[in-house]
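Missing here: one protein chain of the complex. Every other protein chain is in place.
For chain A:
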Amino acid sequence: MTTKRGLITDSFKVVKKARNGVKREKRPTPPPPPQKEPETETVREEELQRLTHFDLNWIFGPCTGISRLQRWERAKLHGLSPPEEIRDLLLQTHTDPEYNLSLWSEYPL
């Protein structure tokens, strides 16, 4: 009966307060990232844009199923002079799947 009357939050006051406290404390700190993020985000977007352009350049052959670096190296091997900055970018960011896999990598074969 008592449970029906009271709100569930009544019996968990401490927890709720603690959460509120944490949120309030954190609020001052997050602002720096949002300020920085737009900048890194635009850099990232611009880089990904460049890589997408590389993917869509038909001269270097099909891009599905192989990594961007593999495609770059194939193009180099056959003397198609792919842009060097793409390779530099790929080598810098080789751990990030969003960078090293092609535009269509999410799609099943």
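Quick notes on this structure:
Just so it is clear, a contact is a pair of C-beta atoms (placed from the backbone, for glycine too) under 8 Å apart; a residue touches a chain by one contact, two chains touch by 3 or more; residues count from 1.
Please note the rule applied: contacts and distances are computed from a predicted model.
UniProt lists the omitted chain of the complex under the protein name "DNA polymerase delta subunit 2" (options: "Vacuolar fusion protein MON1", "Elongin-C", "DNA polymerase delta subunit 2" or "Ubiquitin carboxyl-terminal hydrolase"). Check A:R50, A:R74 or A:R87 against the missing chain and you find that the one touching it is A:R74.
Checked against the hidden chain, the listed residues A:L48, A:I66 or A:L103 yield one contact partner: A:I66.
Listed by residue number, the positions of chain A touching the unshown chain are 58-59, 61-62, 64-66, 70, 73-74, 77-80, 109.
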